[in-house]
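Note that one protein chain is taken out, while the other chains of the complex remain in position.
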Amino acid sequence: MTVALAVANVTVRFAGLTALDQVSFTVEHRAIHAVIGPNGAGKSTLFNVVSGAYRPTSGTVSLGTVELTRMPPHRIANLGVARTFQNLALLPSASVEENCLLGRHHLTRTGFVTGGLRLPSARREERRHRGRVAEIAGFLGLGEHLATPVGQLSYGDQKRVEIARALCVEPALLLLDEPAAGMNASETAHLAHLIRDIRDALGIPILLVEHDMGLVMGIADRVTVLDFGRRIADGTPAQVRRNPEVLRAYLGDDLVEA
Amino acid sequence: MTHFLQLLVSGVSLGAVYALLALGFVVIFRATEVVNFAHPALLMVGAYFTARFRTVDKLPFAVAVLLGIGVAMLLAFVVQRFLVQRMSGRSVITVSIMTIGVDVLVQTEITRRLGVDILPIGDPWQNGAVHVLGLTVPQTRIVALVLSVALLAAFFAWFRFSDWGVAMRASAENPGTAALMGIRRSRVAALAWIIAGALAALAGLALTTFPAPGLEPATSAIALRAFPAAIVGGLDSTAGAVVGGVLIGVAEVLAQGYASELAFLGLGFHTVMPYLVMVVVLLARPTGLFGTRELHRV
Partner (left out) sequence: MSEVQELTRAAVEARPTRGGPARRYRAFGWLALAAAVVVAPFYVDAFWLQIGLFGLAAAVAALGLGLLLGQAGQLSLGHSFFVAVGAYGYTVLAAEPEPGQLGASLPPVVAAGAAVLLAGVAGLAFSPISARLRGIYLGIASLGLVFGGQHVLFNAEPLTGGFNGRNVPDFTLLGLSFGDLRGEALFVLGVPFGREEKLWYLGAAVTAAAYLFFRNVARSRPGRALRAVRDNEVAAEILGVDVARYKAYAFGVSSMYAGAGGVLLALAFSRIVPETFGVGLAVEYLAMVVIGGLGSAGGVVLGAFFVSSLPTVLERYVPALPGGIPPAVAAKFAYGAAILLILVKTPRSQRSRP
């Protein structure tokens, strides 16, 4: 049985900087896999490689048996790789519904001609997918806000719209980029439940980059630790927590007792 | 062969003028992230007021030049301070389109004042020419070339070594840190625009003295050709502006000089040459020869 996602010896070098150095790990089916590391460790770079925004200098990324590495990002999305963005890449003047419908882009066919002429096939498709968006929005508690411009929502709600949009892609793999950023303890606890619910309901692997240790240790099945672009640990949360390399990376040499 | 050398010299001197304009663009773009479509307007304003002060108010040439440059600098400052700064945070395209509005307003006014007249600048060199190595070069072109080179050299020295120059580069590279270190972004921005205004005004002088008959509405079309020069070099590269300017100038003059051989391309092809060069360069290098390749940060 193949793994869901395999990152193999990925190296990313630009402008004289090595952002990722021979990083390898695998994500199992139905696993919640966290990538952690100090600031600048290369976590976002890794996400950008998996979703196709960056092309690695060397190494491969495979989703099941399909190699993603040289694919343009929109084709990677077609395969069902969905992600949220650290800085929230929403369209602020558009409604929640409109933003989520964008996630349905690769599942729909209406083009300029069918859309411009408002043919019945276009109208039917629109209705069907709006229905599905409503379902997913409801699942995330955004039901009342479907028509609200996203810019008017609270930060927490906007983060949920990001996740809703990613779910609207009907993902086979979900990438969450620092989903707990800016959240307090109770919001983070809700988020933890939500991520587990998504995994249980959809049965998909979830890869997340995160700084919040509580969240990571609480829900992750496996953790990969990066530091200066290199993988320094990979294992269960318990294993990683005890790993001296990891402690050194986070706390510095002086504070680590052998 | 002399024909070719003559054209080359002419091309380089025109290119130096384009370099001045392109440099102004690049300085504005790096400091305030705007493509200033009102640049031709700055040029026209500088040239117009210099000509007016000289021919109507009969002021000495040097004084007229200084005043003309001053007016251009003032206009540049006003645009930056009261329009561009008010739009900080908006997208590059939006602010750039706004400068189109400025250009329309200012150029319409200048054109209205010029009417159908051609306004001579009244410079002291007139149509004097220098004969060297079998080549004939107008004195004004030599002055323009020398002046441009001197200005470019002075600018780069200032940019590199002076406190203000360093501040400008720091601000363009890392605005946050620069601000934390006490460099006032608004001051750097205003300075950038003022310098660009001065450069544009000087370029305007070069374009309206011999062999040009003087300042006329068509002069702004020549100024427009500095856009391709800046793009070819890369919108955020000062060195690129110089290279781009010279490249475009030489290409244009060569096309004009060999017009009879290129007659099949149509009359007046040399005015299209800069744009052709631009498109060719952009196909090979989408951000210009020396422009920074964009990194897709999400």
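Labels A and B are assigned to the chains in the order they are written; within every chain, residues are numbered from 1.
Criterion: a contact is a pair of C-beta atoms (placed from the backbone, for glycine too) under 8 Å apart; a residue touches a chain by one contact, two chains touch by 3 or more.
Quantities reported herein were computed from a predicted structural model and do not represent experimental measurements.
A.B. asks: Touching the left-out chain: which of B:66, B:179, B:259 or B:272?
C.D. replies: Once the missing chain is taken into account, the touching residue is B:272.
A.B. asks: Quick one: say which of B:18, B:49, B:155 or B:227 touches the chain that got left out.
C.D. replies: From the options B:18, B:49, B:155 or B:227, the contact with the absent chain belongs to B:227.
A.B. asks: Considering the whole complex, which of B:83, B:135 or B:170 touches the chain not shown?
C.D. replies: Spelled out, the listed residue whose C-beta touches the missing chain is B:83.
A.B. asks: I'm checking contacts with the chain that's been left out. Which of A:17, A:66 or A:89 qualifies?
C.D. replies: Hidden-chain contact among the options goes to A:89.
A.B. asks: Which residue from A:38, A:64 or A:149 sits in contact with the chain not drawn here?
C.D. replies: A:149
A.B. asks: Even though one chain is hidden, which residues of chain A still touch it in the full complex?
C.D. replies: 51-53, 72-74, 76-78, 82-83, 85, 89, 91-94, 97-98, 101-103, 105-106, 108, 110-112, 115-118, 122, 125-126, 130-131, 134-135, 137-139, 141-144, 146-147, 149, 151, 165, 169
A.B. asks: For chain B, which residues lie in contact with the unshown chain of the complex?
C.D. replies: 35, 83, 86-87, 90, 92-98, 100-105, 108-109, 111-112, 224, 227-228, 231, 235, 266-269, 271-272, 275-276, 278-279, 282-283, 286-288, 294, 296-298
As a convention for this text, only the chains that are shown with their structure count from here on.
A.B. asks: Express in whole angstrom the distance between the two chain centres, defined as the mean CA positions of chain A and chain B.
C.D. replies: The separation of the two C-alpha centroids amounts to 47 Å.
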